[in-house]
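Presented below is the structure to which this report refers.
All protein chains but one are shown at their positions in the complex.
Letters A and B mark the chains as written, and numbering starts fresh at 1 in each.
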Amino acid sequence: MFVKELVINFYETAAIIVFGIGFVTLLLNRNIIKKIIGFNFMDTAIYLFLASKGYIAGRIAPILAEGTDPTVYQKAVNGVLTNVPTVEKYINPIPAGLVLTGIVVSVSFTAFFLALAVRLYREYHTLDLHEIISIMNKEENKE
Amino acid sequence: MISLIDTLKSFVDGAPVKKEDDTKLTIKKVSKHHETSFTERVTSMIEKGESKTARSAYTVVAVIMAVIIIACLIYTVSFLPHFGGADNPANSSEVVKAYIENGIHDTGATNFVAGMILNYRAFDTLGESSVLFIAATTVIILLFRHKTKEEEKIATVEEEVYEDKHDVILRHGALILVPVTLMFGVYVLFNGHLSPGGGFSGGTILGAALILYNLAFGDKSTQKFFNYNINKVVKISALTFYALSQSYMFFTGANRLPIPDINGVAGSLISSGFILPLNIGVGFEVACTMFGFYSLFDREEI
Partner (left out) sequence: MIYIQYILVIFLVICAISVCVTKNLLVSLIIFTAYSLVMSVIWLFIESPDLAITEAAVGAGITSILFFITLVKVDKMDEGEAKDD
């Protein structure tokens, strides 16, 4: 029963598993770039979870279907719409819009993290976080 | 022998452990620094002999915590409503119905997602553009550096000497690919309200075309039409245009002022009011930001 539910919700399950792998990558790898990749995995996993919630089987993407005249949906008589698109034809557009925002934000923070990594490398000549910490400690002790 | 309580006490208080060998050393350290913080002690522990045990303990704890979190989340997933069901609480809300039924009349866009993110939820997109702008600014702060005259001389000499370093295959490929990519980017940008795409994807494709051009033909030929000042002006004017037009729409809408009917005929290129200009503004900003990221990472200037 448990496994059956998971197979029905397979996108959500995969999203959670990928999230876990990204989390482990973030925690266990010493390399900064690997950590950033793990962060990206966590991002995409959450987007997959969110967007799969908005999917409805048998319906099409939220773009007005081909062959229908869009102008007939524009007219309103005394503020009441006479003709509206059928909701039963399209999937949920809200998760798609939210995820679209998230993807661009994830790019911008990836660039920010990478800039910080380049600065760290310029200072300490390594991408290994443990080595950076030990070098910092040595410098502090010297002072 | 030291009891466990003593060790813990010393760890909490910052007082040295009463061990005969180490006493002098720790006292010296304590007298040098007035007090040792928790992180300092942990890092010094890692530096000393305990590093291996500490690291393996960290690994084990991290894996156990991750497994516990994932197990809880997967257990929760098994109780979620089924994938693809029309009656899911997320899909059967009134908001979805309103966005789809009134979408074309209110926004004029046949792509409901574009109508949603650029008209109903335009504040989201403004915040997103601001995040992108702030990220570009921080990357400039972190990586930008003015080259000295000597470095510039070396760079120009290197460019002259290694002119052949730009690959022949890359050049000929770019000659074919760059116009096509630019055209595709402009198409995606301009048809955001009619078909999948819009400001972000179109702008990214434009930025990718610029990056390909730069890779193939070098910095000098790129600097001719796209330098730091142009980048700055385009980015800031795009963001300002976005903010001004959105605030105009919000102001007129909130005060019930008559809005000029700019929706046009739905389905044609020039329709859906402010969505097309907003898409173009966002697209230019994204293209400039992406190319700026690339050139800052590559050679620390735009």
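The rule is simple: contacts are C-beta pairs under 8 Å (C-beta built on N, C-alpha and C of every residue); 3 or more make two chains touch, one makes a residue touch a chain.
Quantities reported herein were computed from a predicted structural model and do not represent experimental measurements.
Only one of the listed residues, B:Ile104, B:Val188 or B:Leu239, touches the absent chain: B:Val188. By the touch criterion stated above, the residues of chain A touching the omitted chain are 10-11, 14, 17-18, 21-22, 24-25, 28-29, 31, 33-34, 36-38, 40-41, 44, 47-48, 51-52, 54-55, 59-61, 63, 91, 95-96, 99-100, 103-104, 107, 110-111, 114, 117-118, 121-122, 125, 127. On the side of chain B, the interface with the absent chain consists of residues 111, 113-114, 188, 196-198, 200-201, 204-205, 207-208, 211, 290, 293-294, 297-298, using the contact rule stated above.
Everything below uses one rule, namely that only the chains that are shown with their structure count from here on.
Inter-chain centre distance (chain A to chain B, centres taken as mean C-alpha positions): 11 Å. Of all residues in chain A, those touching chain B in their complex are 2, 5-6, 8-13, 16-17, 19-20, 23-24, 27-28, 52-59, 61-64, 69-71, 73-76, 81, 84-85, 87-88, 90-98, 100-101, 103-105, 107-109, 111-112, 114-116, 118-119, 130, 133-134, 137.
Looking at the complex, you find that chain B touches chain A at residues 40, 43-44, 46-47, 59, 62-63, 66-67, 69-70, 73-74, 77-80, 82-86, 88, 90-91, 95-97, 99-105, 108, 110-113, 116-117, 121, 124-125, 128, 131-132, 134-136, 138-139, 142-143, 195-196, 198, 200, 263, 265-267, 286, 289, 293, 296-297.
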